[in-house]
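Structure below; questions to follow.
A single protein chain has been omitted from the complex, and every remaining protein chain is retained in its original position.
Our next item is chain A:
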């Protein structure tokens, strides 16, 4: 998570809304599905050794560049 993360990548709710402890745990074993900046659902591709995700507004993020 960065300081720009407004929304939870797991559930899509506001980071300020609750602790998201379970979400953080879940994100250890799955890629984010929601854009951290706008909560749009992202198009996500899981690869054998990583993942990449694309928000139609905010662009690409990947396991190499979070």
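Everything that follows uses one rule, which is that contacts are C-beta pairs under 8 Å (C-beta built on N, C-alpha and C of every residue); 3 or more make two chains touch, one makes a residue touch a chain; residues count from 1.
FYI, contacts and distances are computed from a predicted model.
A.B. asks: Between "Carrier domain-containing protein", "Biotin synthase", "Transporter" or "Sporulation and spore germination", choose the name on the UniProt record of the chain that's been left out.
C.D. replies: Missing chain, UniProt protein name: "Biotin synthase".
A.B. asks: If you put the missing chain back, which residues of chain A would it touch?
C.D. replies: Counting over the whole complex, chain A touches the hidden chain at residues 11-12, 28-31, 33-34, 41-51.
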